Structure formats: structure tokens, C-alpha cells
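Note that one protein chain is taken out, while the other chains of the complex remain in position.
The letters A, B and C name the chains in turn, as written, and every chain counts its residues from 1.
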């Protein structure tokens, strides 16, 4: 950690500060310039509270040199992690293992979920997604079927053999997720630290979505909450960020997050184009772009909702569109793998 | 609600759509232009799922005319709400009632919290703030004293008579907050909807902070989660948003949120400059600006932490700086009230 | 154009407003709701100043239904434009014509530019880029060779036959660009409207880069400045936008801009990954992603700068890295074209 002090820092302030650092077991290396003084901290700085140091009046800025994430850090774990969804690893992500997760936005009826599950399985999806608990901006919007939705997802699993992923909204629901294969933490809960800590105590695979306004470093720190609790089965997911231009697309899909994350961490990185763009017509091109960028998987919405089918299209793809996209995904995978 | 359809929408699609709307009890008014068709929905549109409609392929855009928030909406409640902190309303916000909330970032020791409480009370603060459960980006950073922190806050209340506000991080901690006067929902939990629903079942006053990347409409919808559950004692708080330039300040304080919110809602609006700017040297000017902008209160950090005092300054103000700021706040209040 | 009026608009205000609209040759269609009044404007609304209408106190919001761009609008020109770089169209973009533009960030010496030109031609680039006039944040940074840089680019053209693209910074330099094949308008000048008007009077192809904080609609309006002047040879370029997280990459490449623009306009859309990510290690994956997303071309930096070569890497690719990327680009093109 490097701390840059202001020009007008007094000798007394400097001594107080280095004394405090010493009391934390840290050596310092001081370089004085004409306008600033630079202090290099030597020793285990992972326990130093960066915010606290930055808040000191005499401090101009702080630069952490070692990344604050450890378990997720590729520096300490150079090989890709292969995160398994089932015990035998029939379905897995990372280290060359790629897969597509698909399903409806919300679970609605038994017929719907089993029908979509059958369709996406046939097209090559390796896992079924479907919302049981839905985070909605408005309390007046449909909040999902809840526990009943989870029951229907498990029926679809029994029927098709596809493992299941669904989103958790509250620490108090954890036991309902016992038979779910992968628990999804949505964008809005990426920094619900108490929930992350609890998920760190499980053995289950966690899919952690990037928050709408969270940096990649914060995403990795949230993964760290889960991993430092003992659960290293974490898959990261880019799903679009909030920017000044969310007119034609709901959010802005940040695909450079894929190569950046894969450099910083050994964890698998997948992409959800459906939520990022919010309109089915852009999903295929963004899914292909994500595969070309090196993503370890794609998660997308597929529906067979009568109203949507009626009106010809939606944020979700139809099973036919999904099938066509799967063929193209396979071709792009082959092109970039060469 | 106005729905604009695309140029190439077929008659059959249009009929299917209006049929679906009719099944929800809505009349429609259709205007056909040369390039688009505009449908006006007549009836109670509050139950119509805007996202669902927007996701239809034939829909170019959707414009909700009635605001989606009701309980918080000034249109249905033209007078300012006065939100009381205690039963008699000795401390209250809104409708001309203004107050300053102050205290340390984290509760650390009994001596610290009682000493700061005494200082801020003397300078004119009406409520004591202090973090017991701290949301931290890194699992390796100090997470607060937890239940013990709450106990110490209650001791400070006994000592000074100041009501207490502190942040909640998890639905599972609610019972610990029984004797706390105001429960704070932090920026990261603004869309933790399960928590908001639970707080809606309490009678206690809730301070709801705007999320780092949340729109004002989303803030009001989150207030709506609490209010629609039956708890109308909500205070809103602007605390800075994330933008492209967070170099010199931690976030960007959005002060136009104050007049905009006060136009949209009857709820009180306060401002927390400390977290927005992240550096004590900018706190006073931003606090005064917030008062000039019409805020119903200010929440700020004041410390007597030895290290910070030692190093002369921090994100928090010293008691002396706070005292000086209070005098200026009073003068600006008088200037704008005239 | 739809104008939504506020609840408290008086009959007199409404009459004044519709009278003013009538004086501009517009009919109106008025729908009164319980909380708002909606006015539909019928006739040629392209001359109505949206900002002016929006600024009226009685107006709650304005929604332009017809897009404000015409020449660039795909609605009036359904087929892709094929924009030619040379008279015969040996090099062209759009409508199935794809190409890669490459070259150094800055032109430095005759040897450098001719050597890089030869390298990129061999690898399959169809045009040479190189900065002669450089827009630099600091007046103390290298500002490019200027007119001499242009002369060197033309020598490289003579040597290799590659057409040339280079950036213009000022209206006063236009005559220096007489023999340049494509004039580039950089991100910082996307809304330098006087420059755009002047370029609209030329016959030369213009590459228009999206500004760092400009919406896609603004990009199209800037293209409209050039096209409405009579020059329809415009190529659009996505090159990354400014967001809250520009830590690991210089900007955030917005690849969904590709399918969105291709839906809105008939103009070709290319992508510059080098400036967006700012580091050569992410260029290849983003170039491949752009191709998979449907871009009509890629523009990238390639160097043979001794310092950079020395230090092994840079924002620019080495000729070897570029050659390898070209092979992969071709494979992804084939995969998505199927």
C-alpha cells in the first residue's frame, strides 16, 4: 500500500501516523518529494482499512498495490477454476467447460416450466433457469410464485434431468433452496453482505451477478465474502451496468469485463445478455459477442408465454430463436477456440 | 399509460394486445399516425406490468403517465408529511421541522459514543447516529460491533436523551433494533425488497438512503414498499451517487434531488454530505448548500477518535468543526426561510 | 410528437399553446385524463423545437414519436448503405462489405509509417490509420506532427496503395486533408457542429466517432449534420463510453451499440477496441466480440515503436499480434455469417 501525503503535513503528524502503522506491525519506507511525501507500507497490509487511511486530512491519496481480494485472485491460483454444478461435474463452468443456461423469466405454471425446460434441453442448454422470487422495483408488480415456484422448478428437473438455478432474495429463504443446484445472487443483492456471508457457509454453487453500478473490484470483493466463508464454488456473471445512455437497451452490457475478470481471477465468468439489453432482438448478437470475448457460459431467457408468443417477441427468445442461437454459439466457440 | 407501437405492427397483433388489455379491465384509445400507432390505456393502470408491455416486440416504447408510486405521491397528499421520531414529536422532520443528526461513523467504545453524543447535543444536534453493523466492501475490513454497538448507543441515549439512528443490514437483526428510534436502510440495501417489506410491518420511523446508482423514482418505489406495508414514517436521504468523476470526492452529491423529491413526494428529505464527499474538508460547504437547497435535515459524521484527532481531520468533522458548521447552518436556514 | 401537460394546466394556457402550435401549421389531438392531459401533434413536427416545448412550465414531458434524424434513418432507407472509400469501391463498408483499418497511434517517422503500413497490408488490413493532429488532454503532451504527419501518411499510401484515414481537429485544417481518403472526427469533436457542417460540404467519406458521453441518438444527429449538408458518406464508430468503472479499461466498450445502430440507421458501423480498452491485451477479445456482434469493420492500433517493442506491449498490437488477430477475425466472420 502506498500512501501519498500532502505537502503541508507536519513532522509531528507524520510521526503519529507512522507510529500507528508500526503498532499494526507495518514497516514504512518514506520518500520525500518537493511537493509530496510518499509512504510505502511494508508487511501484511490486507488488514489495513483503506477508507480509514484515506479519510485522514493529511492524506492525499492511497493506492493499494496488492489486490484486496485473495481467494478469488489469479495471482495465488494461476489455473482456471472449474466450478461444478453437480457432484460428478457433468455440468461445470470454467477451465474450458462452457455451457448455456436458459429458461423463462418467471416460473408461472407446471406446464410452462416443463415445456420450456424440454425445449431448451433439446437445443443444448445444460441448466434451467426460472425466477421463483422476483426482485421488482414496484411493490405492486408480480413478485413471483415464491416457494411454489421452487417446487415447480424441481418438478421440471425431475422431468428433464436439467440442474436448476434460481435467485435468492433473502437470508430467511435459504432452506427453501436446499434442492436447488445453483443459487443466484442478483444484481441488487451483490452487496447484501449478510446474505453473502450466509451463502459462504453452504457447499452449493453460487452464481454472483454484478450490481448495476458496481466495479469489477467490488464484484470480486463480494465473491471474496462467499469464498472467505469456505465456499469456493462461485461463478461470476456480467449482466449490464447503468450508464448515461439506457434508451434503446435497458443497461449497457460491459463485455470487456470478461477478459478483465479472467485476468484478475480464476473463477468462471458468464454473461447474461437478456437482462442487459432488455429486448430479444439484441440478445443473439450480444450472446455471440460474449462467446467471442471468451465467456465461460451464457445465461438467457426463453419463454413460451402465450401473450408474448401472441405478440411475437419479448425480452425472452422463443424456443425457435434459442435453437438458432445455440447453433451460432457453437460455431463462434469453434472459431475462437482455434 | 401510453403505449407506442411500431410501424409494422399487424392488425392481428394489435387485436391480440387490446384483447389482453381488455381482459385486465382496461379501455384503450387508439391514434394511428403515419409511422406509429399510439394507444392510450384508460382505467386503473397501476397493476399493469410496464416491463412486460415494454418487452413486447411490437412495442416501441411505454410512458406511464400516472406515477407508479401512490402512498409517497404528493399528488394524493399535497401537504408535507411531518415524520416524528418520538411519540410526542419533540424531534421531527418535514413540514418546516428541520434537524441535524450527528455522530461517529462506527460505535467503538462507551466512552467514545457518550463523549461524541454530548458534544453534538451541545452544538444543537437533535439525534445521534453511529454504526453498529457496518456494510464493508471487503470481508477483511472491520464489520462493526454489532449487537454490542447497539447496546452502547442505547447507553448514550440514556445519558444524553438524544434519540438514536443506526443502520440495519439484515432482516434477521430486526429484533435487535427494538429500542432504536430510527432504523436506517443504507444505500446498498435500498432495493433489498424483502427487508423493506419487513420494515413496512413495523411502526418505527425508517430513514431510507438513496442507492449509489438508483434513480429518484426507484427511491420513491422503495419508500412505497415500506409505506404500502402500513408504515408511513419514512424519511428520504440523498447521500451521493456514482458518476464518472469520483476522483476528489467519493461520490457526487446530487443536490437537485432535494427540490425534485420535494415536488414529487410529501415525505421529508434530508442530506448526508459526509458519505457523499468522503472528506471532512468539503462537508461544511455541502451541508450549507443542502440547507440552501431546502433539505429538511442534515446527517453528518462527527468523531473524537484518537487516531483521527491525532492526524488532524478525517471524513468526520471534529466537535469544534461541527459546532462552527451548526452556527452557519442556522444562518443559512434563516436566509432561505425569509 | 406527444406532449403531456400537467394536472393544473389552465384552459387559457392550453389555448395559448394550441394556438401557437396552429401558427406552426400543426393540428392537435387532445386526450384528457384524470391527472394529465395528453396532446398529440399532427403534421410535420420535425421543425418543432423539443427543448423549447419541454421548457414550458405546464409541460410535464415530451415524447417525439418520429425520430429526429431523417437522412440517417433506416425507416426511410431500409437497405444498408455501402459507403465507399475510393471511387471504384475497392474498399467499402456496410451492406456486407467488411474491413479492418490499422496503423500506429501517431505518425512519427517515414520509416515507421511505411513499415507499419506494409505489415498491416500483408496481414489483410484495407486501410491505414495514423494520427497527424492529436487531441491531447494536456497542452504539455505531444500534439502530433501536424501537416508533416499528413505528408508522411500520403507517402505510405504511395508506397503501399492503402487508402488513408486520419483525424481532423479544426475547421481551419480542412485543406490539408485534400488527398486523405477518409477524414476522422474524433470523440471530442462529435458535437463540434461548425466542423460537422463544413464536412457536410465535402464529398469525402467521414468516419464519425461516438463521443465519450454521447447517446446513440446524438451520434445519429451529428451524422445528420454532415448528411443534411449533402455528404452522405458517413461511417459511424463506437469507441467506448465513460462510465463509473474505468479502472482496468480506459473506457467501457458499448457493443450493444452495434445492433442498436444497425436497426436505427442504414449507415455502416465499425468498432475501435484499442481506444476503448486502452491496453493491447484486451484488444483481440473485444475485436472478435465486435465482429460477432455484427460490426462492419474494426479499427485498431498497430505499432512498431522501438520503446513499446522494447517493453513488450502497449495499447497497440505488435504486427505479429495483429496478424494472429486477423486470422481469428476471419473465422468469427465466417461463423456469424452462416
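Definition applied: contacts are C-beta pairs under 8 Å (C-beta built on N, C-alpha and C of every residue); 3 or more make two chains touch, one makes a residue touch a chain.
Keep in mind that what you see is a predicted model, and the values were worked out from it rather than measured.
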item: Contact with the hidden chain (one of B:10, B:24 or B:285); value: B:285
item: Contact partner of the left-out chain, one of C:68, C:95 or C:124; value: C:68
item: Positions on chain C contacted by the hidden chain, ascending; value: 13, 16-17, 20, 46-47, 49, 51-52, 54-58, 68-69, 135-142, 169-173, 188-189, 191-195, 197, 211-213, 218, 221, 224-225, 228-229, 242, 278-281, 307-308, 310-316
item: Hidden partner chain, residues of chain B it touches; value: 213-217, 241, 243-245, 247-249, 252-256, 258-260, 263-264, 276-277, 281-282, 285-286, 288-294, 328, 331-332, 334-336, 338
item: On chain A, residues whose C-beta touches the chain left out of the figure; value: 2, 4, 7, 29, 31, 33, 35-36, 38, 40, 42, 61, 63, 65-66, 75, 213, 242-244, 246
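Please note the rule applied: only the chains that are shown with their structure count from here on.
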item: Central chain of the complex, centres being mean CA coordinates; value: A
item: Euclidean distance of C-alpha centroids - chain B vs chain C, Å; value: 39
item: Inter-centroid spacing, chain B versus chain A (mean Cα positions, whole Å); value: 26
item: Of all residues in chain A, the ones touching two or more other chains; value: 213, 281
